[in-house]
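Of the protein chains in this complex, one is absent; all others appear in place.
Coming up: chain A.
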Amino acid sequence: MLELVVLGPVVAAALLAVVPVTDRAARWVWLAVTLADLALLAALALAYRTPPAGGLAFERQATWIPSAGVGYHVGVDGLSLPLLLLTGVVFAACAVHALREQRRPRAQAALFLFLQTACLGVFVAQDLVLFFVFFDLTIVGMWFSIAGWGHGDHRRSALQFFLYTFLGSLVLLAGFIGVYVAADPHTFDIPTLVAADPLGDHPVGGAVVLGLVLLGLAIKTPLVPVHTWLPPAHTDAPAIGSAVLAAVMLKLGTYGFVRVAMPVLPDAWRAWAWVVVALGVVSVLYGGLVALAQTDVKRLVAYTSVTHMGYVAVGLGAAGLIDRGDPVLRQVATTGAVTQMVSHGLLAGAMFLLAGALHDRRGSYALADYGGLARPAPRFAALFGVAAFGSLGLPGFSGFVAEFQVLSGSIGTTAWAAAAVPGILLTAVLLVRATGSLLTGPTRGRAVGFTDLRPHEAVPVAGLLALSVLVGVLPGPLLAWVTPATESLVALVGG
């Protein structure tokens, strides 16, 4: 079942790459495969029963390279299930959005199906090497997407993206090797490593290895100061590439924290917890301040992503401060961080799909080029307004649930986390300002004669926003998956 979910898209991608179907057929095949995959994921979610602490649902294990301690091991728990669903939703939204794609649609469909497998694979992998294999393949897929379908100075951005994130992934691999060498017997299997706590007795070795893992994951997340690849990659990527990059691929970094860094190296995580909190706070504030100065919609949204991912780091860092506050607060912060991953995926995906509409019509993302879009494009205006208000954390949206939990949990743990609160204000100011300048006032500049969103553009955005509202209004089912997993995670880090 899990194999079908993960490998189904790549099989379809291989067929699309080989069989010369028409462009129209390729687009519809792509959509059909993503919808089928989403249906399978939904079935998986319905069949999911919370496993006992530290256990996995739909688990499967096989030998792969026993002489190097590498195995095939997949499974799902409360941390990965929401992100699997998010991946399925975002890729289906992209397939809908690309129904009118004119540039090499068959190749793009194959590429995104391949990318979908890589992203899903990271979330089910329970072996460090398997995790890394999928993690690295996402980079290759995104490079093709930016280099092949981007605009502006996209070749340079694609190369920069590849070099920067590949460096991150190799540093991560070095950290994994460190864990492997420290474990006795040597293994890359994550549950075995969690049980063995390989570097528990080696504070210095643990700190170095976690430093490598943290750097690798922080580049992917991205946290300030290793975020500089993100804005150019987003600006020059195609709309759906940006959406996948922001909604799914940034989560791979923070997912790595909860899947690998915290449970496998709990002692080192406690030692590094203050650094993680500090990096998170700096990301929140710096991202917000820099976003304030942006004149380009995509760069602006990219920097708000840095802010939003900063909250995740604050929440997860607070989970490691065991000498302060009680475990319940740390668990609330961790749950908030996981919820924030889902929430940011939905909202950032919607924002980037909307920003893509600007470039598709007028070839510009500059805020100054547009004004009064509400009159010629009411659908665009309505969806953009909703997405912006959702992103700034208005109650009723998923962002509120997530940020409220992160901040209440982490401020309860350490008052220093309160330094991240102004980030909400900054985000609010800049998003309201951008929304105002884009949508209101007299229609001017490139907004004159702006065609409103067509159904294939509006439907995916509306769907993502509807899910965000659903999570915001009824967070119960999501939290029912996440909470048991974060409880055992917090207990591992030091109850």
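Following the convention adopted for this analysis, a residue touches a chain if its C-beta (ideal position, glycine included) is under 8 Å from a C-beta of that chain, and two chains touch if they have at least 3 such contacts; residues count from 1.
Here, contacts and distances are computed from a predicted model.
Participant: Look at the options "Chemotaxis protein CheW", "NADH-quinone oxidoreductase subunit N", "DNA-binding protein" or "Cobalt transporter" and return the one that UniProt uses as the protein name of the missing chain.
Facilitator: Listed in its UniProt record, the absent chain's protein name reads "NADH-quinone oxidoreductase subunit N".
Participant: Considering the complete complex, identify which of A:L2, A:L115, A:V171 or A:V282 is in touch with the unshown chain.
Facilitator: A:V171
Participant: For the chain left off this view, which of A:M1, A:A39, A:A53 or A:L159 is in contact with it?
Facilitator: A:L159
Participant: Going by the touch rule given at the top, which residues of chain A touch the chain that is not shown?
Facilitator: Residues in contact with the chain left out: 64-68, 70, 104, 129, 132-133, 136-137, 140, 143, 147-148, 155, 158-159, 162-163, 166-167, 170-171, 173-174, 177-178, 180-181.
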